[in-house]
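With one protein chain withheld, the remaining protein chains of the complex are depicted in position.
The first chain written gets the first letter, and so on, giving A, B, C and D; residue counts start at 1 in each chain.
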Amino acid sequence: MKSRYAPFVLGLLPIAAVIGIWAALAAYGTLPRALLPSPLAVFTRTLTLLGDSEFRMHIATTLFRLASGFAIGLAVGLALALLAVLDARARALLTALVQLLAPIPKIALYPMLILVMGFGDASKIALVAAEAAFPIYLAAFQGLRNVETKLVWAARSAGASPLHALFFVSVPAALPTILTGCRVAMIISCIVVFLSEMISSTEGLGYVLIDAARNFRMIDMFAPIILISALGLLLSAGFNMLRRRLLVGYPDA
Amino acid sequence: ATGPALAQDVPTIRIGWTIPAEDTKYLMMKRPELFPALGSAYNIEWVQFQGTAPMAQAMIAGAVECSTQSALVLANGHLQGGLESYVVASHVDSTPGHFSPYWAVREDDPIREVADLRGKTVSINVLGSGLMGPLTMYLEEGGLDPRRDIRLVELGFSGSEDALRSGRVDAAVMNQPFARNAESAGGVRKLFSTEDVLTTMVQIFEVCSKAFVDEQPEVAEAYVRDLTSAMDLVLADRAQTIEVAASVTNIPVPVLEAYYMTENDFERYEGGAFQFDALQDMFDLYTRIGMLEGELDAQLFRHPTLSAPLR
Amino acid sequence: MIAIENISKRFKTTGGASHLALSGIELSVSEGEFVSIIGPSGCGKSTLLYIVGGFVEASEGVVRVDGVPVSGPGPDRGPVFQEFALFAWKTVLQNVAYGVRLKGRSRAEAEARAFELLRMVGLERFASFYPKELSGGMKQRVAIARTLAYDPGILLMDEPFGALDARTRSHLQRDLLRIWEEDRKTVLFVTHGVDEAVFLSDRVVVMGAGPGRIVDIVTIELERPRERAELVLDRRYQEYVARIEGMIDAVEAGAA
Amino acid sequence: MIAIENISKRFKTTGGASHLALSGIELSVSEGEFVSIIGPSGCGKSTLLYIVGGFVEASEGVVRVDGVPVSGPGPDRGPVFQEFALFAWKTVLQNVAYGVRLKGRSRAEAEARAFELLRMVGLERFASFYPKELSGGMKQRVAIARTLAYDPGILLMDEPFGALDARTRSHLQRDLLRIWEEDRKTVLFVTHGVDEAVFLSDRVVVMGAGPGRIVDIVTIELERPRERAELVLDRRYQEYVARIEGMIDAVEAGAA
Partner (left out) sequence: MKRVASTLLAVAFLILCWEVAHRSLGLAALPGPFTALAQLPVILGEPSSLNDIFQSLRRMAIGYGLAAVFGICVGLMMGRSAVFAHLLNPLLMTIYPVPKGALMPILMIWLGVGDMSKILVIFLGVSLPVIFHSMQGARSVNEVVVWSAAAMGMGRGGQLLRVVLPSALPEIFIGLRTGLVLALITMVTSEIVARTDGIGNLLFNSLDMALYDRMFGAIVLIAAMGYFLDLGFDRVRAFFLSWSPAQQSLGASGG
């Protein structure tokens, strides 16, 4: 029984260490108090804020944007990768398009997105989707192309159409890689949703953060940061569970 | 502009700046040869920021010694962030007879007065920025609650015109140089100006941290002297000022020509003299409408000697 | 009917060299015929099977199945690969049921058929195992069962009994023969066992290396059904084995 | 000397079941002895070899090499795996030279040694090929050469000649025997060929399945050096083969 919790404890160690260093810096460091409140103060403040319904609304808004943006990015990234693997002409075009579009910082286009899609959720979701789609596309495309060819041959011989072989052989075979791409995209989505809310928003955790920063309420700045970190942990745990579920039987699971 | 042998002994100060409208600094950046002390008595490492709030944070963090500031950020930086600093020179202000930021609506829009703004979307450069003060005053005088009766969205000055014309917002805040572009293109009209609420507003000014001023008074003094003479040079030679501003901001010269240093531009004071009274008025306004917690004395930011003009 | 017409295959290697793996292969296999291919390691047996399977394109020549040129894989030709190529994410049962389901059978039907074949290869107890949990020989048996399950008209088998012990091997040889005698599939069977080849085949193709080519084709005129125990005592069988072994020796001696 | 003391191995399967692959294995192999292991597919031969190699931990029991318990892999025990396990990113030559270089030899020395072994397995012409460009049998030969090249004191060979044609196989058997006779390595040799086992070994271990266990150990008292052509005519050899085949049949019949 003890060993079941060992990984969990192990994972908390470095985090505890970071918090310890933080506490020490806040207590004895030379940093201005205004810049680095103690962890205790931050955690109590975060708890207080969590009790506030308006703050919880901010959290809900951010989560909604994150989830829908990521979902769209996932769908688009996967669909395009499948298309690129299926069709040689689409592949040539998509490869070139991705090469051209991927390195563009979408954040620079954000002001234009606002004008086209408004100040509300749509423009932020679009931004998250745009940034999430690329890592997923790249991972899925490369993963699908690296699939052991004899597996596909075996399926095609059994009468699988190219499409069927793609979905039921190549995709499962590439699943570990695709999931890794999703994991990267997930974290990028977290960053981008905050960034978009920091640039222009009237609600969401990113707004809470930037509002606190502008008004020099450092402690309120830390609360959203703590929440993003917690969200990262939560997503990671969920992701690992999903991975274990999906990758039953895989040699590397 | 300095020999490498000399550079070692010369102290370097880090100065935060933004665009636009800090002509004194642009001149010091682009024409250091006009300032004998610069490079011999001290050196400057220029660090550009986006907005005054990050610069205040950088000053609190000790990452820069001096920076451009605005009234509300300065006050909050002091009250919330514990920033101890002095205002040493003015950059630009809004005064009667000069440009003041204003809110514009579309020409054909039926919005005529405050009450018409109910339920409309209004833009502001930064939620909780200094312009929030005059806007709040204006709305409250018309019986509107800025939190409930309008939808306030954050949109940088540069995006105002587009957002207004495309109908994304119903009233947009205008500032130079974007105001002048919008005016010349037509189709928009002024709804109300900050001038209607506050006749004089200090817009941006130079601030140095107390720690720096106390530790290196000679350097600080040399810097303020140079700011003073820079402002004199700016006011003396419009063509040069425009040329320098254009090269820093990349705004085309004709655009600047059209308004720079005219009555449609902000006021620049002789020698960069700073109006502490106007700052006090603004503090009081912010306190009254709750944007500042408690009274704040503008004299706190006044150094007994170190204040432009220093000649 | 399979008609292999003047097939050559040239590989470009990573080193930049070009390697002639097969040259001028001519072979025709009639419907329901069991043909074994035997030859030294690296002479191109697998490559030839891949070309017939439609997985690899020939550099020259064409393969026709019932007159139609092969342009890709199809459910008429079922391969058993030397490397097994099992679906790692499926259990043994799901692997074997896969091809059957593709033919539109219900899940229950497919699994019943899969169980039947797993029983045949002696793995019914391992139905719920994943491939990574199997031994080499067990993987090979799953691969065989998977292909037999969906009942292709032509079988392309690449050393299917290579990793098996003698008893399991002769079991499966017997079962393969039984299946073949029942519905007379066309079989192309690569092996290293001369006795196996003679025991199973109508004809044995002897290949040589450098470049891969057909050296000789021996027609095995032994009655069917064949019974191993009887056959090993049969003079003709012994002669066939000796003759083919002699040929291979000659081929390899020539190559070395 | 290898002492395998009361080894058991239990696997947890993905399905959640637990599978006893080996149970109570006791075997000791003296220095310079050639021991073959033979048994039905899936009886745990590979697993046993992995445990001796130190790649897999036993669930119970201990393996000692010269009295020291095995706690991991080491260059004293050289494995040849059933799956070849070549380094895909290295050419054939680099694969074979790798272990030699690890022993601190210069590049030139290592390559000379590698060429020597490639000549032995008949692949000197393919030195610059990458593994993906080899046939199954060729990969297997590279794997054998790679292990022999770095000259481990103990060889752990898992069906090393499984994918080879008869001639190459007997070539390599001869070469292996020659190497063994020269410096008397200790060899644990898994095979499915009873004749191969008898031809090569001092003792043949017969394993049974369900769970994997040792059924019997046959000591082969044939003089060395052995010559294949002579041996096949030797009555004692034929008797050994028949006896072991009978044992395996009995084992498998019992299991079925």
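Everything that follows uses one rule, which is that a contact is a pair of C-beta atoms (placed from the backbone, for glycine too) under 8 Å apart; a residue touches a chain by one contact, two chains touch by 3 or more.
These figures come from a predicted structure and were not determined experimentally.
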Touching the hidden chain, out of B:Ile13, B:Leu38 or B:Ile60, is B:Ile60
Touch with the missing chain holds, among A:Ile59, A:Val76 or A:Val184, for A:Val184
Missing-chain contact, candidates A:Pro39, A:Pro135 or A:Pro172, resolves to A:Pro135
Contacts from subunit A to the absent chain lie at residues 6-8, 10-15, 18, 31, 35-36, 85-86, 88, 91-93, 95-97, 99-109, 111-112, 115-116, 131, 134-135, 138-139, 142-143, 145-149, 152-153, 156, 162-163, 165-166, 170, 176-177, 179-181, 183-184, 187-188, 190-191, 194-195, 198, 206, 209-210, 213, 218, 221, 224-225, 228-233, 235-236, 240, 251-252
Absent-chain interface residues of subunit D come out as 50, 53-55, 72-75, 77-79, 81, 83, 85-90, 98-99, 102-103, 130-132, 146-147, 150, 152
Residues on subunit B facing the left-out chain by the touch rule are 14, 19-20, 46-50, 54, 57-58, 60-64, 156-159, 161-162, 165-166, 177-178, 181, 249-251
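As a convention for this text, only the chains that are shown with their structure count from here on.
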Chains joined by the largest number of C-beta pairs are C-D
The distance between the C-alpha centres of subunit B and subunit C, rounded to whole Å, is 83
Cα centroid separation, subunit A vs subunit C, in Å, comes to 48
For the pair subunit C and subunit D, the C-alpha centroid-to-centroid distance in angstrom is 26
Going by residue number, subunit C touches two or more other chains at 83, 91, 130
Within their complex, subunit D touches subunit C through residues 11, 13-15, 17, 19, 38-42, 44-47, 82-83, 91, 122, 128-130, 133-138, 141, 159, 162-169, 192-194, 245, 248-249, 252, 256
Within the complex, subunit A is touched by subunit B residues 53, 56-57, 60-62, 73, 76-77, 79-83, 121, 126-128, 152-156, 158-159, 162-163, 166, 168
As the complex stands, subunit A meets subunit B at residues 32-35, 111, 114-115, 118-119, 200-202, 207, 211, 213-218
